[in-house]
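Input: one structure, supplied below.
Right after this comes subunit A.
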Amino acid sequence: MSSPSHVRAKWAAIAGAPLLFAAIAALQVRIDAQTRSEAQEEEEILLRSGSAVKKLSLGYDSLLANIYWTRVVQYYGARSGKDGATFDLLWPLLDITTTLDPKLVVAYRFGWIFLSETGAAGPDRTDLAVALLKRGIAANPDDWRLNCDLGFLYYWRVKDYPNSAAAYLEGSKKPGAALWLKMMAARVLEKGGSLETSTMLWSELYESTKEPSIRHRAVQMLRGLKTLQDELYLDDLAEQYQKRFQHYPASTRELRDAGLIGGIPVDPDGYPYVFGPDGKSRLNPRSTVVVPPDLTNQPAEPK
Partner candidate 1 sequence: MSTPAIEILGLTKDYPVGFWRKRMVRSLDNLTFQVEEGEVFGFLGPNGAGKTTTMKLLMGLIYPTSGTARVRGRSIDDIQMHREIGYLPEQPYFYDYLTARELLDYYARFSDYSAAERRERVTRFLGRVGLADAGDVQLRKFSKGMLQRAGIAQAILHDPKVIFMDEPMSGLDPVGRREVRDIIHEMKQQGRTVFFSTHILSDAEMLCDRVAVLAGGKLQGVGAPNEIVSIEVHAMEILFEAHEGRPLPAGLASHATQIGGRTRVEVPESDLYQALHELRNCEARILSVSPVRPTLEDYFLRLIGREKANSHAVEVNSR
Partner candidate 2 sequence: MSATPGIVAINTFREAVRDRVLYNLVFFALLMIGAAILVGQISIGIERLVIINLGLTAISIFGLVMAIFIGVGLVYKEMEKRTLYSLLAKPIRRWEFLVGKYAGLLLTLCVNTAFMTLGLAAALFYVGRPFVRSDASILAAVYFIVLELALVTALGLFFSCFSSPMLSTLFTLGIYITGVFSKDIRDVGELTNVSALKTLTRVVYYLVPNFHNFNAIAVVAHGDAIPFSLIWQNTVYAVLYAGVVLLAASAVFSGRNLK
């Protein structure tokens, strides 16, 4: 009945190998559980110098830049929007990426957005964002889009309109620059942070990119800006209503019934606006529109 020993050895291997591998995997999980904290510490200190990484890349720096850029995206993506998250490595990683490949434009164009995000979304380091874009412009002097981004950064986050206008103007002089840059330079200087200017900037940003995350962001901003514009208009109408009826309207329907508006105005989600007891219009509680906090205290005075 007994089969030859080499046949038995074969079956023993077929049956035994998966079991042993399962044991090995289980053991690795245990080892990882013990060493995880150490590994994270290690990540914090490994190779902060971009030029050292560049030397060690043996000429394959361009590929390494892509890998570091992917790390930036993964690093930011894993932390953005999480409470208590820190972004300590964001700048070093961007620094290494752009040192390895100074012509990796995408790293500047998204890096400044990551750096300048506020709250749980980012580290709120507009200073580093400005530095990153300036480095990008120096390394890619023909790329007007980076000037555009710098203008936008100054306008939106720093609210430094003269610098914003200067950035747009510089970009407008570069070959192939979009025509609206020149116009924008004048407009930013003249009207500062007006809603029309903001709307126009975000519209241009939406038009100029195919990147879904940026487009999504622009749509959110434009929805917020549209809401702000609506609210300002409705607040104005509410004042007129109050003058006529000595009380604020409780709903937009009362404005319509009073003949001040032709229909029921709705927010970008399709919900009608509501009024508070102070006569200020606001979003329907069910609406998903987010009004950007740094635009609600408009208009800011140009410095």
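What we mean here is this: contacts are C-beta pairs under 8 Å (C-beta built on N, C-alpha and C of every residue); 3 or more make two chains touch, one makes a residue touch a chain; residues count from 1.
The candidate set was assembled so that all candidates are chains of the complex that A comes from, given by their letters.
What you are looking at is a predicted structure, and each value in this text was computed from that prediction instead of being measured.
Undergrad: Once the contact definition is applied, which of 1 or 2 turns out to touch subunit A in the complex?
TA: Touching partner of subunit A: 2.
Undergrad: In their complex, what parts of subunit A are in touch with candidate 2?
TA: 55, 58-63, 65-67, 69-70, 73-74, 101, 103-104, 106, 109-110, 211, 213
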